[in-house]
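Removed from the display is one protein chain of the complex; every other protein chain stays in position.
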Amino acid sequence: MTCAEFQKVLPYIIETGGIAEQEEHLRTCSTCSDLVADLKYIAECAKLLVPMVEPSPRVWNEISKSLEQEGLVRKATPRGRLLEPTHASRWGPAAWIGSAAILLLILGGLFIHRAHSNRTEDASLTPAAQPARSGLSFQGMNDSADQQVLEQVQTNTPSLHDTYQTNLQRVNSYIADASKSVEQNPDDADAQQHLRDAYEQKAMLYDMATTRSLP
Amino acid sequence: MTFRRNATKLVVLAFAGMAFLTASAQTRKEFRYTVGPKAAVVVVNRFGPITVRPSSNNQVIATATLHSNKVEVDETHNGNRVELRSHLLQNVNPQEGQIDYDVQVPADAMVNVRTATGSLSAQGLQGDVVLVADAGTVDARNLSNASVHIKTLNGPITLANISNGQLDVTSVGGDVNMNGVTGSRVNVNTASGKIVYVGDFGGDGDYTLSNHSGDIDVTLPQNASVDITARSVTGSVQNDFPLSQKSHTSFAPTQGRSFAGTSNSAGSSVQLRSFSGKIRLKKQ
Partner (left out) sequence: MTQAKKTLVPGLSEAEAIDRAKRGDAESFEALYGLHKRRVYSLCLRMTGNTAEAEDLTQEAFLQLYRKIATFRGESAFSTWLHRLAVNVVLMHLRKKGLPEVSLEESMEPQEDGPKKDIGARDNVLAGSIDRVNLERAIESLPPGYRIIFVLHDIEGYEHNEIAEMMGCSIGNSKSQLHKARMKLRDLLKMTRAEKASRQ
């Protein structure tokens, strides 16, 4: 079998394997085996391309507007929100804490997944490591994720390590104060909003530390 | 005496020589692209400032000053998208890795820039703008009809004359100074940064200025049309602006910790929220 004959059928056998003659050619021909190795390597690397980019906030703004216009959601009333009588949210304060904290869980999980992807990206044909299991408590993951964030900053841009460390302390302090306030006043919408703001800031910090948009 | 003067001259000459050598290691590169309406322009830098301003035609013109030969600019131009990205060739220090960008874009371009250490400046634009600076300052002025998003960790943010759009600012430790900033929705969220607002809130929009431990200072003209609520959870509030009392609020105003009221036709909704900082409302 010649290389030309082998490469002609390659598109149809690369995933499933070929007949004995084709496999024999692959075993003995370095040109074709290198070609197959390259093509498989490209395919494996493609699998590791984790979605890293986000649409701009404009996209959600437009979706939100359309949902209201089409009557698919109950109309939000951002103006005069505080004019509505105070009442416990439908989900309760724990859900507000949780809904703000999912930003961190998602980003923490994404960070760990990226960290694993970074380590395996150079290894040929090694499957990506699985993201951290959710068996860790939220607090445990938080501390661990904080440390990993700082380690990554130290590796990528050591000159920014202190900046990130200082600001991580600031947001953690905000989260601690706001959490305490929500525990003491579970019906206070303002306290809940502060907690969400605090988590949003931490999520932003994680995102900035871990995004690979920086050269 | 003569010896000391000569020694001083030698030192001055040495510094001048070093400066010359440093300057001569810098290279300037210019990139030009012709684009269509609403082009997307992305600039990503690690060390160094980025300035974005409008061009007079449908071209993107970027000038990059590279501070050493250990850094280069990777450029990509795909259709209506231009991307310039600093590329550090090897482990370099911040001085060697610095690139200064000056970018002119069509006014309606969608601009997305990020620098880790260095200032960001955007002016005169009418397309969506995203500015991200880890530790640099941000200065945005004369932006209109657009969504503006700003994120920093440390950098102080200065905003002036921004109108007819939406504004989202998140800064962990940086102060936010606003003068003449109005829009349909303006959100500013900092942890320890101070927030200063001077202006009239536009008369028709939703504004939320919120922080953890920083102060919030707002100065309004007498004719401002606002429905304003201010509350500090553990800090204090001070009102020196005439407000009509609101008949309904969602919380019981506490002397020294909160106040609420309206002025003129209560066109804009303004919420000032600090966790432990001081909120001050003053008349211009």
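Note that the chains take the letters A and B in the order they are written out, and that residue 1 is the start of every chain.
In the analysis below, a contact is a pair of C-beta atoms (placed from the backbone, for glycine too) under 8 Å apart; a residue touches a chain by one contact, two chains touch by 3 or more.
These numbers were taken from a predicted model, which means no experiment stands behind them.
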item: Subunit A residues touching the omitted chain (full complex); value: 2-4, 6-7, 10-12, 14, 30-32, 34-35, 37-39, 41-43, 45-49, 51-56, 58-60, 62-64, 66-67, 70, 72-74, 76, 91, 94-95, 98-99, 102-103, 106, 121-125, 134, 212
item: Subunit B, residues in touch with the chain not shown (by the definition above); value: 38, 40, 76, 78-81, 89, 110
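Criterion: only the chains that are shown with their structure count from here on.
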item: Whole-Å gap between the CA centroids of subunit A and subunit B; value: 26
item: Residue numbers on subunit B that touch subunit A, as the complex places them; value: 44-46, 74, 85-88, 94, 110, 112, 114, 116-117, 128, 130, 132, 134-135, 147, 149, 151, 153-154, 166, 168, 170, 172-173, 185, 189-192, 206, 210, 212-213, 227, 229, 231, 233-234, 246, 248-251, 260, 269, 271, 273, 275-276
item: Subunit B-touching residues of subunit A, taken from the complex the two chains share; value: 56-58, 61, 78-86, 157, 159-160, 163-164, 166-167, 170-171, 173-174, 177-178, 181, 188-191, 193-194, 197-198, 200-201, 204-205, 208, 213-215
